[in-house]
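Here's the structure we're looking at; comments come further down.
Left out: one protein chain. Kept in place: all the others.
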Amino acid sequence: MNLRPAIVLFGLLLPLAAQPGNVDEFLKLEPVLQAALKKAGPYLVTVETFGGTRHTLGKDGPMDGPAPPTPRQKPKQVPKLEPKPLPDELPVPLDPAQPATPSEQDPEKHEPVPMPDGKPQDPQDKEKDDKKKLGLVAGGFQQAQGKTSGIVLTSDGWIMISRFALNLDPTTILINVPGHGTYHAQRVGEDTSRGIALVKIEVEGLPVPEFVHPDNIHVGQWAFALGRTFAEDDPTVHLGIVSAKQRLFGRALQIDAYTSPANYGGAVVDIHGRVLGIAVPLSPSGRNAGVEWYDSGIGFATTIADIPDLIERMKNGEILQRGWLGVQLSTSHLGPGAKITGTPKDGAAKEAGLRKGDIIMKVDGVDVLNGPHFMMLVSSRLGGDSCTLVVQKKQKDSEPVEVGPIVLKDAPWSEQRKGKEDLPASFSLPEPEGGR
Amino acid sequence: MMLLAVLASCVMQDPIDAVAASEAHRVAVIDRCAQAVCSVMSMDAPGGGSGVIFDPAGFVLTNYHVVGKPDDDYKLPDPPQPPEAVLEAWRQQTEGDDPDEAAFIAKWQKEWRREHQPSGASHYKNKKIGLPDGKLYEGVVLGIDPGSDLAVIRLLPKVAGQTWPSCTLGNSDALLVGETVFAMGNPFLLATDFTPTVTFGIVSGTHRYQEGQGNRMLVYPDCIQVDAPVNPGNSGGPLFNEAGEVIGINGRISIGDRGRVNVGVGFAIAANQIKNFLGDLVAGRHTEHGTLDMSAWFMNSRAGKTHKRGVFVQQTFADSIVAKAGVALGDEITSFNGIEVRSANQLATLVGVLPAGTWVTLSHRPQAALGGFGDEREVTVKLTALDTGSSRDGTGDDARLGSRIDRRIAKDQIVNSWPESSEPGVTVQWTRRGPDGSKLVAITDGERIRLEIARSVLVSLDEKEGDGTQGFAKANGEVRDLTADERERLRRERISNPVLWPRAAVAAHLQHALLVGGVHVHGAPAYRFALPGDGDCEAWLFLDGTPAGFAFRDPMRRAHVQWFVRDTKLRVVVDGELETGWSSGMRATGKPEDQWFRRDA
Partner (left out) sequence: MRTAMMVLAAASVLSAQKADFGKAYSFDERKPKTQIERTVDKLMPSIVKIHGASGLATIKSYATGIIVSDQGHIVTLDQILLQKDRTRVVLYDGSVHEAILYPADEKLLVRILKIDPEEVDGKLQPLWPPSEEQATYRNGQFVVSLGNSFRLAEFSEKVSATFGVVVGKANTALRYRMADVKYDNDIILTDACNNPGHYGGGLFTLDGRWIGLNMRLLDSKETNTMWSAAIPSRDLLPYLEERVLGKKREVETDKVVPVWTGITLFEQAGRQSPPAYVERVKRDSPGRTLGLRVDDLIVRIDDFSIRSCSELRSVLKKYVPGQTVKVMWKRGTRVMTGDMTLSEEPKK
């Protein structure tokens, strides 16, 4: 046996084999990503809409959750502190091309802002002129009528698209399936709380993707957001990871891949090309479209594999809305249970006899840890769903009573954009010297 | 041939398997780290930010601007009545006599206040912290650093002895542009179940200098720029490297024209900077940043002209600390704390991360009268405090936001985190040589201590008895008992000098100590522990438990002396003034020599 070539080969292969397991992960990821794209392309469709008008929907309405701040809680005016009378002695990095005035702040240098701590904008806060652009993201996002994307659900033509595509109430919806053609689509059902809608096209033999159940999805895994807005052979790709699960009260994955009209309705896939969810604009308050967060690293992908019964309901033409119980909760009650501070009228809670001071201890047998936990249990449901509560009434000596089943109402707003006054989940800049 | 086939199959691994393996590894690291990331909110006002638990005792790091200013109208709660068991025990003790119960209760309440309540002028209401286990906890605000936007909170346990998952601070100086990082936090308060949002990106820039707001608060002198998406609500949350270490705290973003959403430029406070303030923050202090009281700029003229390329003093005051040390306008600054200074930004970064009161060395080339520059000379100065305009809670050691209980818990945690040493008894001989040749030698075998000060020798033997009579002095040829001052001097050296403590005895030495703050010693951060008794005794140890120095009121010199020690480097400060000319040497041997501790030798 001629060993020499074997030994030479061995010598060549040995250093390769000796390398550690992750020889640059990104170099390995590139071909894997290309393979995933190739696999996903066939079931990723283009959605084009025509006609319709820009009109706003829905009324503003109270929602379950922390009580809004009472008008008394205005920001306190902290007395302006007298700075010590020292001229600027902080070294200011200078551009030698500019006149050498040490105290002059470079007007071109961009002023970063500390991140605010998420408090609601008090309309009384006066904004400085040069900080105008630091205000809230403009609430009036003008939706263009460009192409969006969709995902094939069944081989006989059920397509899942984003509710975003239907915002303008189009008169015509066309679906282009790569390799199959363009079809007229029928608008059927939708789940506004999840930002998705079902349309039907008349066709057979469509390729169907593999869906991943949320139980098998992990925070930190790769998530590629694909889209068909810019018409070409390959879908567009945005890179990211799964940032969180069970967002929007259990409805969607949060991903940090940029999502925008470029990929709304498109598939968010894993490294194997399987669908984790459908990218849609959403927001927790449910009060606006969530589009103003486009390309911010905060994106949502509604999960599909865990809602087969909802899909059936949508196929039957139902319009599903987020459920609303009608309670305001205390923010300083840390648990156990969720303490009620108010029950708006025409809410299901008030009609069921719940009152201020009651503490909700259980929801359908599950112990309530605190207010936010209660929100997760109830706001994950749809209008028409029911729940049974165990409530500790305000009177100290009373035993907890069972209340229900209470039928949740449809939330009196929708996930749609409301209009110019629309604000994202409100956050404000703290004043550096004071004010809350 | 079989071997070849096996080898070949190993090499020709399907890339997707390798990717899936990397991904699974990352998912596991993120899962572990996420458990220590929390949401930090005000108790009754909406809004909030993020934080990270960096110690199992429940210490949380976050931004100062998430915590906000102290609550002006918050009054500390009244102390409770003594528990019935305590009262009952006291009644039984004083049975028969006519005890004044009210007086006892008042005394007990006074002691409770001393232990539980911070002594600063204004305080914070407890914060509300949500953890990924879904539970809400109350948190006490301990230390704040408005200068560079840091704060530390301690979680109050729901059950006795509760511990929390935590992450460690890594080395932020090891970051390189292009390194992958993860940010975790609660942007836009989307985490209704408090599971953190994880975003991925790379380090876009390191050692960035960001000016502050208003009165020099919230300066980010040495921050990490990342393109991992960071949005309002991420403030105070951690930035992790691939290994799962906290290498920064996110706090700031640059924004474009779209309003306050991320555009790929986020800033995090570097972990190494945070370490500089950790002692003060955990001890519940309101810290201040240091300044040289001068500004510098970078000149870029061609060689051959009067100014060459370098960093020069641009502005300073006649009575600034650097001016008093002999640094003048126009001098070239060459190095700071041993680091070559190559730009004004870099100098600002190097100074900006240090607390007020830090002793630093600066090398400069004085501008010569006839043009050109003189020889390089080194000066040592103490950084003064940079006024941020935020009111300070009183002065000195009374400026506390943390209670004694908090500081004791912190001390216990810190000491427990140091590796235990079971090395056998070592005899340490530490020589300190002062200016004009004076010499101070300290020899100890862990129990007995011998001090040779100038020409006298003081020896203290086993002090377990406590009365200190078992010691002697040798001076002017005679052997005699120790004077009260000498006995006190030995006691103070013994209890506060960690250089003389055997590693195994560190915990015992600090048993009754309190964490009171931090100190910067020869370029590294250290903790300050106050020891009970007279003399303002403090022992200093670096973050890893190695000796960093000590301080006490020296009864023989009648002055407050601070010893800054790092290996063989020694700096001595007497009543706040630097005493130059000190050097030190160390020897460790196995067995002590008996003659050192014998009276008749």
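Chains here go by letter, A and B, matching the order in which they are written, and residues are numbered from 1 within each.
Just so we're on the same page, contacts are C-beta pairs under 8 Å (C-beta built on N, C-alpha and C of every residue); 3 or more make two chains touch, one makes a residue touch a chain.
Note that the structure is a prediction, hence the values are computed from the model and not measured.
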item: Residue of A:Glu48, A:Asp191 or A:Asp270 touching the missing chain in the full complex; value: A:Glu48
item: Options B:Thr206, B:Asn337 or B:Gln470, residue touching the unrepresented chain; value: B:Thr206
item: Listed residues A:Ala262, A:Val280 or A:Ile406, member touching the removed chain; value: A:Ala262
item: Touching residues (missing chain, whole complex) on chain B; value: 173-174, 176-180, 201-208, 225, 227, 254, 256-258, 263-265, 298, 300, 302, 309, 341-343, 345-346
item: Residues belonging to chain A that touch the chain removed from view; value: 24, 26-27, 29-30, 33-34, 37, 48, 50-51, 93, 95-97, 106-110, 112, 141-147, 172, 174, 181-184, 224, 227, 229-232, 234-239, 257-258, 260-262, 294-295
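By definition in this document, only the chains that are shown with their structure count from here on.
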item: Interchain centroid distance [CA atoms averaged], chain A/chain B, Å; value: 39
item: Chain B partner contacts - residues on chain A that touch it in the complex; value: 6, 9-10, 13-14, 16-17, 21-23, 25, 28-29, 31-32, 35, 66, 68-69, 73, 76, 78, 81, 83-84, 86-94, 96, 100, 102, 105, 110-120, 133-138, 218-222, 240-247, 249, 254, 256, 271-272, 284, 292-293, 295-298, 331-332, 334-335, 369-370, 372-373, 375-376, 379, 424-425, 427-430, 432-434, 436
item: For the chain B and chain A complex, residues of the former touching the latter; value: 1, 3-4, 7-8, 10-11, 15-16, 18-23, 25-27, 29-31, 34, 42-49, 63, 65-66, 68-69, 72, 128, 130, 134-138, 149, 182, 186-200, 209-211, 213-218, 220, 228-235, 250-255, 257-262, 265, 267, 291, 293-300, 314-317, 343-345, 347-348, 386-387, 389-391
